[in-house]
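What follows is one structure encoded as structure tokens, with my remarks underneath.
All protein chains of the complex are present and in place, except for one that has been dropped.
The block that comes next holds subunit A.
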Amino acid sequence: MLRFILNNEDIGTTLSPGMPLLDFIRYHQHLTGTKAGCNEGDCGACTILIGDLHNGELRYRSFTSCLTPLGNARGKHIVTIEGVSMPSLNPIQQALIDNSATQCGFCTPGFVMSLAGFCLSRQVPKRRRAIAAIDGNICRCTGYKSIEKTASIIANFVKQRNETDPVTFAVEQQILPSWFSGIEERLKKLTLSLNGEPAAAGTPIVGGGTDLYVQKPEDIREQSLRFFFDDPSLKGISRQGNKCIFGASSTATDLLESAVMQEYFPQLENYIKLVSSTPIRNMATIAGNFINASPIGDLTIFFLALDTTLEFNTGRILPLRQLYKGYKQLNKTEEEYVCRCWFELPDKDTLFHFEKVSKRTHLDIASVNTAICIRMQDGYISKARISAGGLNPVPGLLTDTAAFLEGQIPDDALVQQACAIAQKEISPISDARGTADYKRLLLEQLIKAHFITLFPSLPIQV
């Protein structure tokens, strides 16, 4: 029996846990305010909130329900548009109407939920963050500017909460119905009564579901699955000595909110905002990004430059750079899965930067992405790693380029030569994301961008 809370209702279901949560909500619960627009996590019309207890504290995040397995709802609070609607409109809904921010209205429930997610986030409320909260919602009619006005109004509204707990504030201000106040206690009780279902070894693994449900929804829906998203042994981001260790099921949002990552990567928010969208970042696991083996996985490129190491369930240890044998071919057995990962935190002499260019400003797959990590010693580059995606069948390191940089003093000529060497390490193809020539040019520009960012005083010819 799979148990969770849906809006204000306790749910116990024996339906297949592989079923997408969207199907459960729409077809089995007949809550039709949550819309199906793409079933691939791209449009945001099916956005819901999922609340769970995180270190004993209730935390809500937005999810695209089309890619969320029902199994990932276990012991949690699922909130749909019906759950935030009250006899009188909440301030988000009222502001959307007042600002003429709804047209055909099909995307609107998703926008309401994303903004509700912003209201419940424990991050300091800022206009910028309210607007970022809708980065996974597409409106085709298209009222983005009016929706952004609404987001600004909501950001100002939420700023008044100061130190008040987000749920308490939202209930007090009638952003949410009063029964939300009791959810934390109900979830605590529910957690005690949960009986985890033993997962048979050998059955397919689901993490966040963001790739699996795009690739083969029909196959996995009725299958016996192992749900790793909430496995506590696969969660957590911590520092041990000079290493950062993270569980395989950590998400991009977990990274963004991690104190360790924020301390060592001051530009983290600028990097992570380039990765997919808010709900997908809340769902997609980092190990999932590695194992997906996309030639252009953003987090893969990020962690390649940090020379991340993987540990499998078998105890085998493998550098990430050795994971890829060929296009979508992995150096791992069927039974092996990643448990945790670690990398050396950059010290004061180590510089890191990540760049991505995509056709659309946000919510897009990269044309080319790259990260750099270099250690400086007495003005020389003592160690360099550059990763690049979208240029070869597998994501990888530009080892010749890095080797060339080592022992050198960074200047314009060096960067130009490095760019020339990098060209010999790639074999891009022309496709929907750009021509091969354009991708070659992009890599050159992005390597220059690395150096311009890391050495602002260097005069680099672009």
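Note that in this section a contact is a pair of C-beta atoms (placed from the backbone, for glycine too) under 8 Å apart; a residue touches a chain by one contact, two chains touch by 3 or more; residues count from 1.
Just so it is clear, contacts and distances are computed from a predicted model.
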{"item": "Candidate names \"Pyruvate dehydrogenase complex E1 component subunit beta\", \"Aspartyl/glutamyl-tRNA(Asn/Gln) amidotransferase subunit C\", \"Molybdopterin-dependent oxidoreductase\" or \"TRAP transporter small permease protein\"; UniProt protein name, chain not shown", "value": "\"Molybdopterin-dependent oxidoreductase\""}
{"item": "Options A:120, A:365, A:384 or A:397, residue touching the unrepresented chain", "value": "A:365"}
{"item": "Residue of A:124, A:201 or A:432 touching the missing chain in the full complex", "value": "A:432"}
{"item": "Contact with the hidden chain (one of A:6, A:19 or A:78)", "value": "A:19"}
{"item": "Chain not shown, touching residues in subunit A", "value": "19, 23, 27, 30, 32-40, 42-43, 45, 80-82, 85, 89, 92-93, 96-98, 100, 102-109, 112, 131, 134-135, 137-148, 217-218, 221-222, 357, 359-365, 431-432, 434-435, 437-438, 441-442, 445, 448-449, 462"}
